[in-house]
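Coming up: chain A.
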Amino acid sequence: QSSSDADTIELTITQNAIAGGKNAAAADHIAKWVIPKFEAAQKAKGKDVKVKFVPSGVDDEQYKTKLALDLKSKKGADVIDIDGIWAGEFAEAGYIKPLSEVAGAETDSWEGWSQIPEAVQGLTTYNDKKYALPIGTDGRVLYFNKTLFQKAGLPADWQPKSWQEVIDAGNKLKTAGVPTPIQINAGTAMGEATSMQGVLPLLAGAGGEIFKDGKWSGASQPLKDALGLYQQIYGGSGLGDPKLQQEAKGRDKSFAEFADGKIGILMEGDYFWRGVVNPTDGVAKMADRDQVVGFAMIPAIQPGKGIRGQDFVSMSGGALRTINPNSKHPKEAFELAAFTLSPEALKEETKQNVRITPRTDVNKEILTGDPLLMFISEKVLPLTAYRPPLAVYPQVSAALQEATAQVVSGKAPDQAAADYQAKLEGLVGGAGNVAS
Partner candidate 1 sequence: MAQATSHPKARYSADAAGLGTPRAAAFIAPAMALIAVFLVFPALWVIYLGLTNYRLTGLAAAEPQFVGLDNFVKAVSDEGFWNSAWLTVQFVLGSAVIGQVVLGFTIAWLLRDRQGPLKRVVEGLVILAWILPGAVVSFLWIALLDRDGGTLNALLGIPGFAWLLDHPMLSIIIFNTWRGTAFSMMLYGAALGNVPPSHLESARLAGASGWQQLRDVVFPHIRGHILTNLLLISLWTFNDFTPFLLTAGGPDHKSEVLAVHVYNVALRGGELGFGAAVSTIILLINLVVAVFYLRLLRRKS
Partner candidate 2 sequence: MAAIELKGLTKVYPGGVKALDSLDLEIPDGEFFALLGPSGCGKTTLLRTIAGLETATGGAIVIGDRDVTGVQPGARDVAMVFQDYALFPHMDVTDNIAYPLRIKKVAKAARAEKAREVGERLGLAHLMDRRPGQLSGGQQQRVALARVMATQAQAFLFDEPLSNLDARLRLEARTFLKKLQRELGVTTVFVTHDQAEALAMADRMAVMENGLIRQIGTPAEVFQRPANTFVASFIGSTPMNLLDGQVRGERLEVAGCKLPVPSSVEGRLSEGEQIVYGVRPEYMTYSAEPVEGAFGGRVSIMENLGAAHLVTLEVNDTLVQVVVPEGSEPPLGAEGFAVPKDGRALVYRDGNVV
């Protein structure tokens, strides 16, 4: 502090992003666009604000650990990005506070709220209070390889209406010699990817909600159905590659294999489209992505049997941008956070890498060029579901992953479900909080 003038306001902002590494584009956007623009805008208002970006580039668990340690010691950046599902546990621990408490009532009157769909706002809410601004959202679909489909005699505009149709397609692919017809994430090695791109969408498709009306879903029929599908795919039918589920780097591998034309159907989020098979800068580039990669909504087990009686389901998540309760300049910090979510900022940010922003006004403009994102925002988001922002969720999720792992390695779905329920009761404080 001594190095700067007394009235200079210093702000820091942190993300799990770093130039030259993980999420480099996001890091560059903050450092090269947001900060100078924001400082200029503040200067115009007569405020001398200096913003510093604190990069990071590690696993989410490690990032979370570091944030928790920082916040616990009343340290850390002023503006902090967190994953949506951490909101609950951070709030319970007192690491983050409702925005209005931290930065004043004007946070409720931020112009952006009006542009953000209700469901996405829900991500930021815990105990009916808004703890953060949403940064974006996403959705899950079934990707498929049109070339392989053609070989197997399947249509290029494939849209299965039930799980059975997916299995049927898989069988045809298998007959056509596709090494791995269907790949749905399972097992513990993939961590949260197993939940989001695997068991949770399936659970929803079978009509189950992981947390509903204050109770956690136990060894319910929907769960058994979901695990049953895993068994159908990985239990010796040859539809899926059970090994891939167990490898520490299995998800990378599944990406590479899909890009290589070895996987027929893959359940993934829009990140797969944007960041993996992206012909320009994906990690497993597919030059002919737009021609070869098809996508379809995830069907319910049977039409109308999904949650809320839907025919199709999906899961969404999203990151949040929150204000450190210990910030010396919470108001300016909020301004900075809000600035990053202004239409100009979002448009600038998505210029290179388009993604679904929280704002409908922006989405309308930027998504037009991208068929998948359009598809998601128009068809998927309206019927998607979110994970409960509760502190115990990560452990429940881990238990779910465990259950899928057991099925993949040969346990009966009913047994795995029962084991899961037993574990769940231990996690959420007794059988009273579990519905089966």
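By definition in this document, contacts are C-beta pairs under 8 Å (C-beta built on N, C-alpha and C of every residue); 3 or more make two chains touch, one makes a residue touch a chain; residues count from 1.
Selection rule, in plain terms: all candidates are chains of the complex that A comes from, given by their letters.
Being a predicted model, the structure only gives us computed values, none of them experimental.
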Every candidate listed belongs to the same complex as chain A; state which one touches it: 1 or 2. 1
Candidate 1 contact footprint on chain A (complex, rising order): 61-62, 64-65, 68-69, 72, 86, 88-90, 92-95, 187-189, 191, 243, 245-249, 253, 391-392, 394-395, 398, 405-406, 409
